[in-house]
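Note that one protein chain of the assembly has been removed; the remaining protein chains are unaltered in position.
Order of writing sets the chain letters: A and B. Residues in each chain are counted from 1.
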Amino acid sequence: MALLDVQDLKVHFPVKQGLFARASQALKAVDGVTLSVGKGEALGLVGESGCGKTTLGRAVLRLVTPTGGRVFFEGQDLTALPARKLRGWRRQFQMIFQDPYSSLDPRLPVGESIGEALDIHRLAPDRAARAARIGALMESVGLRPEQASRYPHEFSGGQRQRIGIARALAVEPRLIVCDEPVSALDVSVQAQVINLLQDLQRQRELALLFISHDLAVVEHLCARIAVMYLGRIVEMGPARDLTSTPRHPYTQALLSAVPVVDPDSKRARIVLGGDVPSPLNPPSGCPFHPRCPIAEERCRRDVPALRELGAGRLAACHLA
Amino acid sequence: MLTRFANRLFWSLVTLLGTAVLTFLLINLVPGDVARVIAGPKASPEVIQQIHVRYHLDDPLWKRLGYYLAQLARGDLGQSFVTEQPVAEALRIRFPCTAALALLAIAFWMLAAIPLGVLTARFRGSWLDRAVLVAATLTLSLPAFWLARMMQYGISYKLGWFPVAGFRGFRHLLLPAATLALLAVGYYARLIHTQMVEVMDSPYLRTARAKGLSETAVLLRHGLRNALIPVVTILGMDVAFLMGGVLFVENVFALPGIGMLAVQSVFNLDVPMIMGTVLFSAALVVAANLVVDLLYRWMDPRIRSGGTGTPA
Partner (left out) sequence: MSDPLLAIRNLCLEFRAAEGWVRVVDGVSLTVREGETLALVGESGCGKSVTALSIARLLPSPPSRIAGGEIRVAGQDVAAMSSAGLRSIRGGVVSYVFQEPGASLNPVFRVGRQIRESLQLHRPDRATDDEVVRLLKLVGIPAPETRARDYPHQLSGGMQQRVMIAMALASEPRLLVADEPTTALDVTIQAQILDLLRDLKRRLGMAVLIITHNLGIVGDLADRVAVMYAGQVVEEAPAAELLRTPRHPYTRALMQSVPELGRASERLRAIPGAVPAPGRWPSGCRFTPRCPVARAECSGNPPSLDTDGLRSVRCPYWNS
């Protein structure tokens, strides 16, 4: 049984037009997503702005209430749980945020930020045990326990991100949703945090839902990748397979757009026209058809379903 | 766009209604028999009784409020208890003076505050900046009536530069407007200063400089336009406070405006006139806020087209 099972998840935000008008439009941030994450597995969620990946991550943790669909964690339907019961489950899944500068309370010493998690879930019987746990957590992310009494502004961006990871680990979750955890860091520090996540994942059999716009990072870290566009998954499959032979035209364009250091590489250059669309006004039929280089008449009419293409590959394209 | 305007108009009317009710109730808390005011000190009890009947003075409070609101709905503001002049007419005659005074005051303080704000932002930390800061704090703390008296005494009487009181020409408005302006200029100079400082860090000013614009054009054409947007909103809200200051200034300088009228009618317990002046001031404030709202939309195109940003 998969650790996390998301079925046809929808998150629609009502948008009011005008003062007296009722909600006439819905912003379909997530529009029918089905995926699963196994125990100890890392699934990468990739896409550009407006694709809904961040909203999906939050909806999975029920930080945002889904409008439709279900989220199963170890077989338990989270979407059906009342808030009170959900609290108990929250230990199992945690989140790491993008901005290391604003996700830590500047007025709390970092040890306290980590300790808060322990307190909420009553995981430390006394002060000594608590301090020991905090120290151990800080060491596990490569920081020294003595630094627990310092304040966030005394640390660098990379170190703050490590503290965020320590905080997430405090409750011993089974799944961590990482929302662009390295995008705001210096290039030379990104590798440190990526390595740390990889180590922790292996040591603790942690499942990761890794949200990022950076395909290279995702390919390196994750076993499987799901590509999102306008609230839907357009392609999913094993990481290396997907990046070497992408089946969906959007994935192909995305891969070709990733800047590559090797000056001799000869890649098919696919430059998409138009802008990244807004989920307020999604196109008819296949959401990608206005920018798709191989779109046909059918694509304008019918929404392609996410089909199995064999060997664990799925793609939502009439022409894949 | 139209629905938004209609919406605002609706709520403005609700505000006025609320003001009317509140004021009516407040007036009735004041002790004293209105009938005596109307009839005069030497009236006989029968006359008093007649007046009571005529003006429904013996009816319960809620009934009297009902009568008044019904009358308002017909567009009739009533007549003064003291002079029997229609309230609407009295307001109409006195309005130009107040309007001229208010507009002149605003013009004075904005014309002074803008350069002060821009210069102190440009030369932050200089002696000018500090002097304006001190002056602003000082003038903010001055009571309106005290300042008005001091100006009148010092500048009009002692120095003889301006007429002491009354309204026989434009010159008579200058000192009262300057008094009002003095009360507000410090605040606005600092407000514009703060806004300019914030704007000066903006990337688009750097772009303007990179194009080759002179520093003056960068600050005034690109910076000031943006800095003034929130100032305009605050100006709208300040019209309410301005009305308060106008009250004092008109009384001290004996200007025949709405303010004078308001004070006199309170002393006389001239209920219709009190209601009339209060409602009129409230209407003025509401109208000013409506205008500012429209102005704000015109100045900031981001507000015009609605919200931005979609969750990713």
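Going forward, a contact is a pair of C-beta atoms (placed from the backbone, for glycine too) under 8 Å apart; a residue touches a chain by one contact, two chains touch by 3 or more.
Bear in mind that the values here come from a model prediction, so they are computed numbers and not experimental data.
Annotation: of B:Asn226, B:Asn251 or B:Gln264, B:Asn226 touches the absent chain (contact as defined above).
Residue-wise, the contact with the chain that is not shown comes from A:Pro259, picked out of A:Pro82, A:Pro125 or A:Pro259.
What chain B contributes to its contact with the hidden chain is residues 202-204, 206-215, 222, 225-226, 229, 299-302, 305, 308. Contact between chain A and the absent chain runs through residues 48-49, 156, 158-159, 186-192, 194-195, 198, 213, 215-217, 219-221, 240, 243-244, 253-264, 271-273, 275-276.
To be clear about the criterion, only the chains that are shown with their structure count from here on.
Once the centre of each chain is set as its mean CA position, chain A and chain B turn out to be 54 Å apart.
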